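Quick one: this structure, given as structure tokens, is what I'll be asking you about.
A single protein chain has been omitted; all remaining protein chains appear in their positions.
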Amino acid sequence: MSSETNFNISSLGANTFSSPINLSKTTGDKIFNFVEEHDRILADVSLESFNTCIENKTSPACLEKAGPREKLFFDSKKTTAAIVSCGGLCPGINNVIRGLVMALHYFYGVKRILGVQYGYEGLIPENGHEFIDLVPDKVKDIHEFGGTILGSSRGAQSVEKMVDSLVKNKIDLLFTIGGDGTLKGANAIGDEIEKRGLDISIIGIPKTIDNDIDLIDKSFGFETSFDVASPIIRDAHNEATGAFNGISIVKLMGRDSGFIAASTAIAMPVVNFVFVPEMDFQLEGENGFLEALKKRLNQKRHAVIVVAEGAGQHLFGEDSKTYTDASGNIIHQDIGLLLKHRIKAYFDAEDMKCTIKYIDPSYIIRSAPANANDSLFCNRLAYHAVHGAMAGKTKFVVGRLNNKFVYLPILKVVNKRKKINMEGEFWFSVLQSTGQPFTM
Amino acid sequence: MSSETNFNISSLGANTFSSPINLSKTTGDKIFNFVEEHDRILADVSLESFNTCIENKTSPACLEKAGPREKLFFDSKKTTAAIVSCGGLCPGINNVIRGLVMALHYFYGVKRILGVQYGYEGLIPENGHEFIDLVPDKVKDIHEFGGTILGSSRGAQSVEKMVDSLVKNKIDLLFTIGGDGTLKGANAIGDEIEKRGLDISIIGIPKTIDNDIDLIDKSFGFETSFDVASPIIRDAHNEATGAFNGISIVKLMGRDSGFIAASTAIAMPVVNFVFVPEMDFQLEGENGFLEALKKRLNQKRHAVIVVAEGAGQHLFGEDSKTYTDASGNIIHQDIGLLLKHRIKAYFDAEDMKCTIKYIDPSYIIRSAPANANDSLFCNRLAYHAVHGAMAGKTKFVVGRLNNKFVYLPILKVVNKRKKINMEGEFWFSVLQSTGQPFTM
Amino acid sequence: MSSETNFNISSLGANTFSSPINLSKTTGDKIFNFVEEHDRILADVSLESFNTCIENKTSPACLEKAGPREKLFFDSKKTTAAIVSCGGLCPGINNVIRGLVMALHYFYGVKRILGVQYGYEGLIPENGHEFIDLVPDKVKDIHEFGGTILGSSRGAQSVEKMVDSLVKNKIDLLFTIGGDGTLKGANAIGDEIEKRGLDISIIGIPKTIDNDIDLIDKSFGFETSFDVASPIIRDAHNEATGAFNGISIVKLMGRDSGFIAASTAIAMPVVNFVFVPEMDFQLEGENGFLEALKKRLNQKRHAVIVVAEGAGQHLFGEDSKTYTDASGNIIHQDIGLLLKHRIKAYFDAEDMKCTIKYIDPSYIIRSAPANANDSLFCNRLAYHAVHGAMAGKTKFVVGRLNNKFVYLPILKVVNKRKKINMEGEFWFSVLQSTGQPFTM
Partner (left out) sequence: MSSETNFNISSLGANTFSSPINLSKTTGDKIFNFVEEHDRILADVSLESFNTCIENKTSPACLEKAGPREKLFFDSKKTTAAIVSCGGLCPGINNVIRGLVMALHYFYGVKRILGVQYGYEGLIPENGHEFIDLVPDKVKDIHEFGGTILGSSRGAQSVEKMVDSLVKNKIDLLFTIGGDGTLKGANAIGDEIEKRGLDISIIGIPKTIDNDIDLIDKSFGFETSFDVASPIIRDAHNEATGAFNGISIVKLMGRDSGFIAASTAIAMPVVNFVFVPEMDFQLEGENGFLEALKKRLNQKRHAVIVVAEGAGQHLFGEDSKTYTDASGNIIHQDIGLLLKHRIKAYFDAEDMKCTIKYIDPSYIIRSAPANANDSLFCNRLAYHAVHGAMAGKTKFVVGRLNNKFVYLPILKVVNKRKKINMEGEFWFSVLQSTGQPFTM
């Protein structure tokens, strides 16, 4: 196996311009060195994987190291950049936008930076969303705010029309901040650009509050998400202890992967049960959740349950007739409400009094400003995105792997979600923290 | 009119014990003076009302001034106190409990203080909820936590059984922390005690996050409620600006009175529309809300709406068939969801694209810890409750009027809710802040 | 005594323009009524003071009620306003600026609003500080930020030059946000305007984080100050309990009045000793502070001390030689450092081990954004300031008395500080909360 070659980044062509950043090429002069094209970061840090490579005489899986290059593809004085944010809100988008603008403006002297409004919609002229001029003065305070100053939207747009718009507006670099769909769109834009033989670089900054980008350490906004969720868990605990057999259910984000729910539970160890999409579980039966919950209440008289929105989808089949609402499928799909109904029904049948509170803080988390560690992370991500873009790399995303910033081809991170390894140390930490049964 | 006499507080009898607090009776010695039984606070501060009294030769409406009395009814060394918290959570309950315990223990030397668990249920022995010994060490850190360390419950219990329990446990003072129902219960307990000729004092500390206690300036927890709501409005604003024609609806507490929604709107002036229970409004029509919202969107492309849970109940009649769900009346009664559905239907019909986010932070607000001004207020309320109780007053609540602490008969504050005066300066401030039409 | 007349507000002349705000003159139509010129609020709410007036046949002390007038002095379409902020930072300045701009722009249609930069310095052309155009878009988000977008400065400027500047720039209304010195300056500007027979209104919005404005309930920013100070007290408590005989000293604002220190202490009842400027106390001797502190440590092994910056100035005489530093008078005047040194010296002499931590959070508090209740208060203050200004009132401040907004002549609130009444209920609350000896 030579997985290394799989991670090669597309490039627009030969780099002929010298970087305006005065960095070094020698070690020991106390000045940062330009990153070399062959610098790589190992993907797997276990000795076992090292030894396997030795035995099999294979190269280890590696990712390209991010950072400023000595030679640039773009002439920074004549470059136009554009920034677009797509999909749902996530803490840190404004930090990324600010970081991109500052890096383009101050490091490279790129003075024409356009903000595309309302996601990919803003690249379709028919929608009438004007570009915003992004200058340092416009963005200097936006890191204090959640949301995105550019607005956002969901859904795909015509790739051809978007490329037409890039061409018409003389855009050289398009920074796309978005999730799986956005990145697939970015890649398609990159393919169309390639087909037309254009010199436009497409860069992805992966945004998923769920932290489910494959291969990389973490996505921006994720740490803020469970930082904001934590006091809500404290509130839920107050509600639970405030009533006899008090039960609080908190639904958190996590469509396919339960990182937020699981991290929140370890961070706030008053959580007694966590449900994530990666997990099978049964409500009924001797080893089922409801029995475990009853046991917990009889011991402690209160319980806090955290559930990822995508957990327990297997339960809806059996329940689909019972819990419908006028709009059709809302209750069907709300695992928090399903749990609430099922818990209530169970304890009613047991003639055991309980009080259930259901908390769904979704937007309160999504629209929060980034915390300090995420702000730091967003800035560094943005800087590296700019360095890669100016070097003419395209159809790539910027990320962090084993604490190092790396570039990956967009295609390597789409279509596949990072999931919690249910046999890994992280999930074991969850089980240790909650004390919930290993299997339910 | 001599409304003054109407506010007389019931008393258990003659005060024969000297207060253990070393206060003064003379002004100028830099030591606080005992409060005299005849000290009164004017209810109305307008010159107009003053002049009316002069003209009509009537006494002005007055409330009894709270504070430590020189002579006590109870022998503090032999006194047993009990504390019970009832109803929904509200920021500050633990602060009040802490303040009561500290004042009883340190000011008066009352060493036997019982915590009644899970509201009035805890006074019914059949429920098996044991009393908790409340000593300074047990309560010293609880002001940092929302909720109530005693637990709570809703609903009435047998007054006779509760009085039996007080007698059996030799309880001399019962401090009840609760809302309208709790206070009525407290008064009924007081009546039964009177009937039996017992020397037990019943004290109410009014708890209503809605701030709808009649006559008094404010209830504890109310200021915290809109302090906690404010960043949620900021989040809602982020969600609204994050989408083209983005609309955020935030539902806040306020069953009969809209103080929280209205205060939040002034505190966070990004709110564009507020709906409170005191307010009539129409959705449809030229001057209706939906038309005003459309105008707003066409100007600014986003809107934030705050709605008190009890607002717009007149709208449910016409809609009752349209928006039902499996559980029966949930959607029926949720004005936030109704607004969401009606807004969506309206803009669909207008073929105008919009994105609506609905945020319902209820428990996140109710279970928060008290902010600094509420903590301060809770402590002073608790101290004054103890002073009144030790003086043998009964069937009274403690409150604040025109920035002075006062005692009122429980009967004066139950059955009638304080409401926003729709012709008053406060509501006019809301209209000024939001810019919403004076009538819709 | 007819103190009422003393509170009359100066006016520029007859009001001839109709207010553009569509308010009412009749009660019961659910629309706010214009405030009448004769509406007054009683200053004293005790029954005793009422009875004294009756007996002596005197008028009670009253303040003019704030609010929109039916007739205006200024023609709102042709009016130019200016806003200046002076002195040290205080939470809420930006909220006031925002409120003023929004009220002028949206309620009255005043479109030319100038922001004066860096305090009164900005009114002296030689300093070269340009005016800033204040439009809604410029100020819409500033309530999220502490500080002042206009900048500030300390110190007096030439009154004549400032009036020249007002005239030259056709400014009709000057809103000054500042403390005692600023307000005296504003009054002097008003006097000079009167002397020259100009139609310019000068309005003061009193700013003092110390809450020491005489007569009124509270000044803006004050509640935020002890809200921000409270977690710092929690930190100080952590430091104190984290060491054997751990002592934390927190110095808070309060040059002449100790409201912040005292309020913080009640809000955070882990404070064991408070020192305020209004208070006499001795360090040494049997009943002195150091003996009381020793007793506390021997009982609990930790103590938290809060000291207002202006407290204990009488102690510096004796110490002036001992604690000097290179810059001259810094340590001389720092009561927190003095306490630290004296406590250390005392326990060293007693051969009693202790650990002292000193925390001086000054700017962290001053520059914080306003909390929700202060934001609400700032907005309402600003609205009332504008209503009074448009009605041609001048040389007045806006404030709140007994929960009602009022106008007062500037001269009534300068030169005299509100102080804590050491025999009043508020200070008694402090003593109850801390448990410190009544006299030390």
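We just call them A, B and C in the order they show up, numbering each chain from 1.
Note that in this section contacts are C-beta pairs under 8 Å (C-beta built on N, C-alpha and C of every residue); 3 or more make two chains touch, one makes a residue touch a chain.
These numbers were taken from a predicted model, which means no experiment stands behind them.
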Completion exercise
Which of A:Asn287, A:Gln333 or A:Gln432 touches the missing chain? It is A:Gln432
Practice task
Taking the full complex into account, find the residue in C:Asn15, C:Asn33 or C:Ser152 that is in contact with the omitted chain.
Solution key: C:Ser152
Completion exercise
The one residue from A:Pro20, A:Pro125, A:Gly155 or A:Pro269 touching the chain left out of view is A:Pro269
Completion exercise
Contacting the left-out chain: of A:Thr148, A:Asn371 or A:Thr394, that is A:Asn371
Fill in the blank from the handout: Contact residues on subunit B toward the hidden chain run 141, 144-145
Handout entry: In subunit C, positions touching the absent partner
Key = 89, 117-118, 121, 129, 145-149, 151-153, 232, 234-239, 241-244, 246, 248, 322-327, 331, 341, 357, 359-361, 363-364, 366-368
Exercise for the section: Spell out the interface residues on subunit A facing the chain that's missing from view. Expected result: 22-24, 27-33, 39-42, 45-48, 50, 53-54, 60, 62, 67, 98-99, 102-103, 106-107, 140, 143-144, 217, 223, 226-227, 229-230, 234, 263-264, 266-270, 371-373, 375-376, 379-380, 383, 402-405, 422-425, 427-429, 431-433, 435, 438-439
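Just so it is clear, only the chains that are shown with their structure count from here on.
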Practice task
Starting from the mean Cα coordinates of subunit A and subunit C, work out the distance between those two points in Å.
Solution key: 45
Problem - Inter-centroid spacing, subunit C versus subunit B (mean Cα positions, whole Å) - result: 28
Completion exercise
So, in whole Å, the Cα centroid of subunit A is separated from that of subunit B by 41
Handout entry: Where subunit C touches two or more other chains at once, by residue number
Key = 144
